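This structure is in structure tokens; I'll ask about it shortly.
The complex appears here without one of its protein chains, the remainder shown in place.
A, B and C label the chains in the order they appear, each numbered from 1.
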Amino acid sequence: MGYLSWIIAAPFIAALTIMALPRRWAWSIRLVAAAASGITLVLSLFVFFGYDWRAGGFQFVESYEWIPALGIRLRLGVDGISAPMVLLTGIVIFTGSLISFKIRDRTKEYYALLLVLVSGVFGVFESLDVFFLFFAYEIAVLPMYLLIAVWGSTRKEYAAMKLTVMLVAGSVLVWIGILALYVQTGASQAGISSFDIEALTNPRVQQLFPRTFQLVFFPLLFIGFGVLAAMWPFHTWSPDGHVAAPTAVSMLHAGVLMKLGAYGCIRLAVGVLPEGAQAWAPLFLAFGAVASLYGAFSAMAQRDLKFVIGYSSVSHMGYVIIGICTLSLVGLSGAVFQMFAHGIMTALFFALVGAIYDQAHTREIGIFSGLARTLPWFVGFFAIAGLASLGLPGLAGFIAELLIFLGTFQTYPLVGVLAVVAVAVTATYILRLMARAFFGPFNPRWSGLHDVLPNEWVAAAILVVTLIAAGVYPAPFLSMIDSSSAPIIERVGGVR
Amino acid sequence: MTFDVNQLDYALLAPEFIILGLIFVVWTLDLILGRAHQKLVGWTAVVGLVVGIAVAALQWGTRASFAGALRIDEFSVFFKIVFMLMAIGITLISLEYAGRFLPQPGEYYGLVLTGTLGMILMAESNELLTAYISLELLSFSSYVLVSYAKTNPKSNEAGMKYIILGAFSSALLLYGISLLYGALGTSYLPDIARAVSRLGEVTPALGVALMLILAGLGFKIAAVPFHMWTPDIYEGAPTPITAYLSVGSKAAGFALVLRLLVGGLLPIHGLYQTVFAVLAVLTMTLGNLVAIRQRNVKRLLAYSSIGQAGYVLVGVAALSTLADVAEQATQGMVLHLTGYVFTNLAAFGVIVAFQNVSGGRELISDMAGFARRAPFAGLVMMAALFSLAGMPLFAGFVTKFYLFAAAARADLLWLVAIAIINSTVSLYYYLLVIHQMYVRTPPGFEVAVNGHPAHGAHEAPHAPVPAMATAVAVEPIGAAAPVGNAELIAAGGRASRGAAGAHPGTAAAGIRVVPSADGHAPGHGAHAVQGAHDAHGAGGNGAGTPWWRRDITADMPPEDAFPPHRISWVTNLSLALFLVGIFVIGLWPQPVIDLLVEASNALFAG
Amino acid sequence: MVPLEHVLVFSAILFSIGLYGVMARRSAVLILIAIELMLNAVAVNLVAFAAYVDPQQFSGMVFAVFVITIAAAELGLGLAIVLRVYRMRTSVNVDDLDMMRW
Partner (left out) sequence: MEYAWLAPVLCAGAFFFNVIISRQTPWKHRLSALVSIAAILGAFGVFLVVFSDALANLLGTAAAHGAAAAVDDRSRHLLFDDEPWFQVGRYAFQATLVVDWLSVMMLGVVSFLSALIQVYSIGYMRGDNRFWWFFSVMSLFSAAMLGLVLAGNFLLLYVFWELVGLCSFLLIGFWYQERDNAEAAKKAFVTTRIGDVGLFIGLALLFLQTGTFQMNEIFDAIAAGRIEPWVVTTAGILVFLGAVGKSGQFPLHVWLPDAMAGPTPVSALIHSATMVAAGVYLVGRAFPLFAASDVAMGFIATIGTITAIFAATIALTQRDIKKILAYSTISQLGYMIMALGVGAYTAGLFHMFTHAFFKALLFLCAGSVIHSMEPVLHGTGKSPNDVFWMGGLRRRMPVTFWTFVIASVSLAGIFPLSGFWSKDAILAGALAEGAWVPFIVGVVTAFLTAFYMFRAIYLTFFGEERWRFAAAVPPHAGLLVVAPTAASVPAAAGAMDVQTRRPGEDVPAHLEPEVRPALEEHAVPGHHAEPHESPWVMALPLVIIAIPAAIAGWIGIPGLFDPFAEAIRFGPAHEEALSPVVASVSVLVALAGIGLATVMYWRPIIRPDAIADSVPGAYRTLYNKYYFDEAYQWLINRVVLALAALAATIDRKVINNGIVDTPAGLTGAAGERLRYLETGRVYQYAFAFIVGIVLIGLIIVLFP
């Protein structure tokens, strides 16, 4: 077993270990979870820094026979698009399990589910087999229901149900699309492993996808994954879900799970069905543009801190969709980098909101005032997340948005203008939020609140450092992403 | 094909004879030992079945025919093992249940065995009369088993409905068989296949025969619209028997369908492909839609099993003249059925366990908080339900994927799409059950839950005891004053309102009752409580404290504690076995698939 | 010899009467008897086919014997259950037996 399989296995083994631990040993459960996710983080760092972007392609490849009858192999590997995603997941789960220390009700189940979910997420990013990608994708979605419904807040049951059913409904489309690919390749030509992503992009196999086929099945795959990427108008699970979820789950969900959707869009929809992508991209680009503006405006109207962030995620994922649909190298690279950047920043957001909510038991923006006085660390971290969100240079979000916008201007200048305007709107609501809740006269009602706890501090610090590091020195990310986006764009025939 | 007494190789039927012997042993033991030792009887059956499985396993690889009427090949051996495993499972989960709820448990185990024998013969039968008789063997056992809980009116009513409809359907089936026999002049499936392909066209007699036979088999597999009995009988039958019907009866029905269609009627598959496609659509859609609004968990699983039958019917529709597609479809169907056996056994096993501890309750809402009090059973139930919904890690995903892949290859992508959409719908109602088990509070403990006192109160209106709850809620607040009295009182009032549904016995049961406002409730009362707590007690996290010196546990909400359910080790063991089955098929299905490849080869070769 | 068609028509009529009985009767006992009619129609069919279509093997005859036996057993079992229902509910009217529905 190589790095990649250990990355998937470590959380899973930890989940099993936790299941075996006695219920009363809450702290050992927490530590096991933290240790396992720490190991994954280290491993994912290895993978990230070990990826040789000059060589490109899939690396760290492992392959195991699984169902030969269907040509399904457990193939793992990362390329320049998935390596940052693996790193992102490693970071978010580590910080997430630190943040979750304060979960006390059924700690055991909580951590087990969380870790299983993470295994699924890693599985999606590392899988080179369509079947396993989908397999892991569903694993990543499923524990969400309980995590939200049991440990969540605000309308958690409705939100959990809506989220799960919508996401699974999205995966219906994916499933159909995958089967169509399977039939199309396997039925017409023997000897092709029709679940192998690499093989599917092979020119010889690509011939098997006639234009009509691509036109029919591209939207299926794209929308199917797009639901998880909170693509407008299939996004409504996301604000509700984010609001309802417990802190670490919000972090994972907004930070990582939504990226699974976008990743699927890139890897399968655009990657395998280029002609379909060319034909459909403008429509989905329009969806993305609507999402970015509309999400930003919706966020502005929200009163609940988490709702603001939830809609802001919709808006930011709108950029990702835009970036993908520009079908330009710059845009696509920007989209992938935005996935990373948004993952980190939104994880930071949710970690902090959770920190405050656990004490105050409310998230009404209007109720808070002047928190900066008593909670300097909290406000500082939150401000950095907010600034990253509004695209402040020096933080990761800026580079990502820059590239997305450049890609958009190359292809659809008017949409680019809209997207840039959306950034200004984002600045408005983020700053409004901060000015309202953190500045202003101190409300003595909140004198009992304490600043971030050690575990939260460490988690937030990791995220902040990542945001700054990726913002100041994005070159390693971008050369990596670039090396793997280029072949996709080449197939699509997009702007290089 | 002719019946030749000299061809009778009785050794081929060793497992069947073992079961037969076992039946007599079980009944004799029951006579000797009596009700007090019914568990011993059950264990005897289990041991015997294990031996049967071992013997059956030795048969793997033989392809022989017993008088042309029974085929012993990989296909039937596979089903044989599955059915015996299922019988073991049913027996295990019955051990406690039978003692609690059923009269004469010893006979009960014997009847389970006779039914199992019927199933095994169904899977083996290569001739219509044999098939019919084995089907009746299964049915008769089931009739008795369904109405076994003599004192339970529901059980009786179910038994009566079952026998009326069962006899009715067997009459239809028989009429169809007779027409088929008349049309083709033979009742041996290989001969039928030959005759049908020689016929070249579909005669009206053949068509009518097919209609009736499909209706008769449709009854067994509970295909819409022949499903009407299912919910009622599943609801009324003793729960292990519900499991038995939903798993064994259905699987056996499909085994027979496969035998009949593949062995005899594959040449005219074009005739019935559309029929099965339509039946599949109806079956899964209706099953899943109606399941949404069920309140009784057994009834819910009844509809769910109708839905599952619909998925398998997709595979039937995918049987085609293309050999590899048809074989893949067969493998898919059997794989799905196998996974479904373990999965549904697990689900019903949990329900049995639940009924054991709850005195036979069966509403979904009765299961509220079950996973809190019986975590392992809850876990198994969740796994089972997710498996039924076709979620990965669990058997259902792989099996469905395999099945649907085959159907997709048979140009039935539209049907697959409907099936997949249906499994999303099914996820919804499975989640409702999971939701009750995991999210809701156990009845009687509503007060203790983080901020959600209202749920229990809605469903089980008990005498309100606000005074007690208020006292409990206000107590921790009294110590800390800085927040202001108005808010404190508001908090207390809120807590008391939340506690309105509290069970009178809550306090007496020794449960730590926590103020309802002290959780994630978005009410203002919570601030008062928490704020007071912070200001008073957790001075260590004040503004002056550096971040690394702060107390992580400061905001931890109080833990909810509930007394665990006592679930017997046998039940837990059987649940664990089912769980292993679910996971094995879900994570490493290749061994099973290897077996199935051979099984389908054998089926198609016959 | 009577043409096969005549026998088949007869059996079909018998079967249909049984079918009608199942639909129309409200008494469980009568329903069981109607089913018996259907099974008898099957037996007639089988015998006829055995004689006309499959004279060498004659398996239809064997079949018919089995059907008759099974029908008897079925009726016996059915009546036993009906009896118990009657003891409990003092009615065998299927309209009254709808504890479980929806």
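Convention: a residue touches a chain if its C-beta (ideal position, glycine included) is under 8 Å from a C-beta of that chain, and two chains touch if they have at least 3 such contacts.
No experiment lies behind these values; they were computed from the predicted model shown.
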Chains on display which the left-out chain touches in the complete complex: A, B, C
Residue among B:Gly52, B:Gly218 or B:Gly378 that touches the chain left out of view: B:Gly218
Candidates A:Ser28, A:Gln59, A:Thr428 or A:Ser447 - the one touching the absent chain: A:Thr428
Contact partner of the left-out chain, one of B:Leu20, B:Val278, B:Leu413 or B:Met556: B:Val278
Residue among B:Leu20, B:Val55, B:Val202 or B:Leu363 that touches the chain left out of view: B:Val202
Those residues of subunit C which, in the complete complex, touch the missing chain: 19, 22-26, 28, 31, 94-95, 97-102
Where the missing chain touches subunit A, by residue: 162, 165-166, 233-237, 239-240, 294, 297-302, 311, 329-330, 333-334, 370, 372-373, 387, 390, 392-394, 398-399, 402-403, 405-406, 409-410, 416-417, 420-421, 423-425, 427-429, 431-432, 434-435, 438-442, 473-475, 478-479, 482, 486, 496
Residues belonging to subunit B that touch the chain removed from view: 160-161, 164-165, 168-169, 172, 202, 207-208, 210-212, 214-215, 218-219, 224-226, 228-229, 231-232, 270-272, 274-275, 278-279, 286, 289-294, 425, 428, 546
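Quick note on the criterion: only the chains that are shown with their structure count from here on.
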Nearest-to-centre chain - CA centroid comparison: B
Between subunit B and subunit A, distance of the C-alpha-averaged centres to the nearest whole Å: 35
Length of the line joining the C-alpha centres of subunit B and subunit C, rounded to whole Å: 32
Mean-CA-position distance for subunit C and subunit A (Å): 64
Sites on subunit A at which at least two other chains make contact: none
Residue numbers on subunit A that touch subunit B, as the complex places them: 23, 65-70, 101-102, 104-106, 108-109, 116, 131, 134-136, 138-139, 142, 145-146, 149-150, 152-154, 157, 160-161, 164-165, 168-169, 172, 175-176, 179-180, 182-183, 186-187, 358-362, 374, 377, 445, 447-455, 457
Subunit C residues touching subunit B - in the complex, by the definition given at the top: 8, 15, 18, 22, 28, 31-32, 35, 38-39, 41-42, 45-46, 48-49, 52-54, 57, 59-60, 62-63, 66-67, 70, 73-74, 77-78, 81-82, 84-85, 88-89, 94, 97, 99-101
Interface residues, subunit B side, partner subunit A - complex: 328, 331, 372, 375, 382, 386, 391-393, 397-398, 401-402, 404-405, 408-409, 413, 416-417, 420-421, 423-424, 427-428, 431, 434-435, 438-439, 450-451, 520-524, 526-527, 530-532, 534-535, 538, 541-543, 545, 547-560, 589-590, 593, 597
